[in-house]
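Presented below is the structure to which this report refers.
The complex is shown incomplete by one protein chain, all other protein chains being positioned as in the whole.
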Amino acid sequence: MSIQTFLDIALALLVIGVAVWTIVARDLFVAVVAYAVYGLFLALVWIRMYAPDVALTEAAVGGGVTGVLLVAAGKRLDMSAIDIDRQKPSTTLAILAAGCSILFAGVLMIVILSLPAPAPTLAPQAAAAASGPGAGLGNPITAVLMSYRSFDTMLEKVVLILAVVGVWSVGADQAWGAAPAPFGPDRPYDALVFLAKALAPVGAIIGFHIFWTGADAPGGAFQGGALLAAMWMVALMARLIELPRIDARWLRLALVAGPAVFLAVGIAGAMLAGSFFAYPSAFAKPLILSIEAFMVLSIAVALTMLVAGPPYRKGAP
Amino acid sequence: MTPAVLAALVGAALVGLGLYGLIVHPHPLRKLLAFNLVGSGAFLVFGMVARRGAAAGLAFDPVPQAMVITGIVVAFAASALAVALVLRLFATSGRVDLDPRVWTRPDDDSSTS
Partner (left out) sequence: MIDGAETTQGGDLLVLAVLLPVAGIIFSFVLGGRYAERVSICLAPLGLVLACAVAAAVAHAGKPLAYAIGGLPPPLGIALRADGISATMLVAVAIIVSAAFLYARAKFDTPERIKETRSALTFWILLQAVWAGLTIIVLGGDLFSLYVALEVMTFAAVPLVCIDGRPETLVAALRYLLFALVGSICYLLGVALFYGSYGTLDIALLAQKAGPNLVVWVAASLMTAGLLAKTALFPLHLWLPPAHANAPAAASAVLSGLVVKGSFFLTLRIWFFILPTLPAVGPSTVLGLLGSAAILVGSALALRQPRLKLLIAYSTVAQIGYLFLVFPLATGAHVWSTIGWSAGVMQVLAHAFAKAAMFFSAGLLAESLGHDQIGRLKGAARALPLTFVTLGLGGLSLMGLPPSGGFSAKWLMLRASVASGQWIWSAPVLVGGLLAAGYVYRILTPALGDGEITLKSPPQRGREVIALALVLIALALGFMPPGFFDFIEIGRPLAAGRPA
């Protein structure tokens, strides 16, 4: 057994171990921290699978931003008041659930091992289309997201807007229009403020770079947007800037910028390139990068607003 | 057994583990954590499919990986929505129990149009 196999198995066991910890931890807070750790190990697994783009997304969104979301949620729930967390599940339910899960996982494993070999793949088509519809993008995943399957990406931006609307909708009626509750205490620790002042600008530049370089190397709009969102959240936590009011026109425009520009270019494609969502070959790559720029803005703003939660006004129910 | 297949098997295990957590935990945020485990397990299966599809000079099939990226963002959005609902539920009622028997009042006169 080579060193690599040994490391792979060790990583697999580590991932499963942390996942088990997430499930069996007694305390919600511990479970959330375990989940964040799990997300980071999972990113390593993705790298092992030659998927750096996915690893970046998993680390940034799956582990990072989701972690912030859940930690903030855990803190807002007054843990002492909740006894439901302490309830142990009945043994019959636990055994039934365990049986179901083992069966499910088992069938899935058998099926995974029964997948045909050689594996069918669209990589040849993607490589062949790289110079045509792929707009000469060096990163094939960006080509898939922004060109071959741009329809799915546009729909996903719509999903983000709907999620923001949904999150805003659970606020109080009287609080509508106000800004969400602040992330951090009114007087944050000096260390946090220092960290924010030092880290946020650097992180923002890195985020922008990840987006820009995603055209030809691992990276892209989602990863860059997630990093920008994270830096914005750091600045918000240190109270360097405040959350915007949800009826602010610029906020609304920033949130729809991605899908709106996508839609506009898609419709224009029908007239300029012969088909909806097609790009005129002459300037396909700059067009894609421009759309991605707006997407980064929308993603960064959407992720932050999703973590920020519904509008809040002191005294509103 | 390639690393990709191993990762998919881990994914299957995670799906099972998450399913267990979903059924067994009464607290909605724990259920949400378990759901995220299931989701990431499913994505690992996609990842294996992508890695197995290495061909034509690419180390992976980009289509499934793009789907995973989309899926991760959608899963996050779902988590955010669920968290918002749970926090609001707690704020208005002080409880986060999802068991309907806790919420049914004997003479349910609530009517909305």
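Letters A and B name the chains as they come in the text, with residue numbers starting at 1 for each one.
Here is the rule we use: contacts are C-beta pairs under 8 Å (C-beta built on N, C-alpha and C of every residue); 3 or more make two chains touch, one makes a residue touch a chain.
This structure is a prediction, so every number in the text was calculated from the model and none was measured.
Screening A:I141, A:V170, A:I210 or A:M237 against the full complex identifies A:V170 as the residue touching the chain left out.
The chain not shown here is touched by just one of A:T22, A:T57 or A:S147, and that residue is A:S147.
The missing chain, though absent from the display, is touched by one residue of B:L6, B:V24 or B:V45; that residue is B:V45. The residue touching the chain not shown here, chosen from A:L56, A:L137 or A:A278, is A:A278.
Those residues of chain B that touch the chain absent from the view are 15, 22, 28, 31-32, 35, 38-39, 42, 45-46, 48-49, 52-53, 63-64, 67, 70-71, 74, 77-78, 81-82, 85-86, 88-89, 92-93, 95, 97-98, 100, 103, 108-113. Contact residues of chain A toward the unshown chain are 107-108, 110-111, 114-116, 119-122, 125-126, 129, 133, 147-152, 154-156, 158-159, 161-163, 165-166, 168-173, 176-177, 247, 249, 252-253, 255-256, 259-260, 263, 266-267, 269-270, 273-279.
Heads up, the rule we're going with is that only the chains that are shown with their structure count from here on.
Annotation: 13 Å between the Cα-based centres of chain A and chain B. Considering their complex, residues 4, 8-9, 12, 15-16, 19-20, 22-23, 28, 31-32, 35, 38-39, 42, 45-46, 48-51, 53-54, 57-58, 61-62, 65-66, 69-70, 73-74, 76-78, 81-82, 84-85, 87, 89, 93-94, 96-98, 100-102, 104-106, 108-109, 112-113, 115, 117, 119-124, 126-128, 140-141, 143-145, 148-149, 152-153, 156, 159-160, 163, 166-167, 170-171, 220, 222, 299, 303, 306-307, 309-310, 317 of chain A touch chain B. Considering their complex, residues 3-10, 12-21, 23-27, 29-30, 32-34, 36-37, 40, 43-45, 47-63, 65-70, 72-81, 83-88, 90-92, 94-97 of chain B touch chain A.
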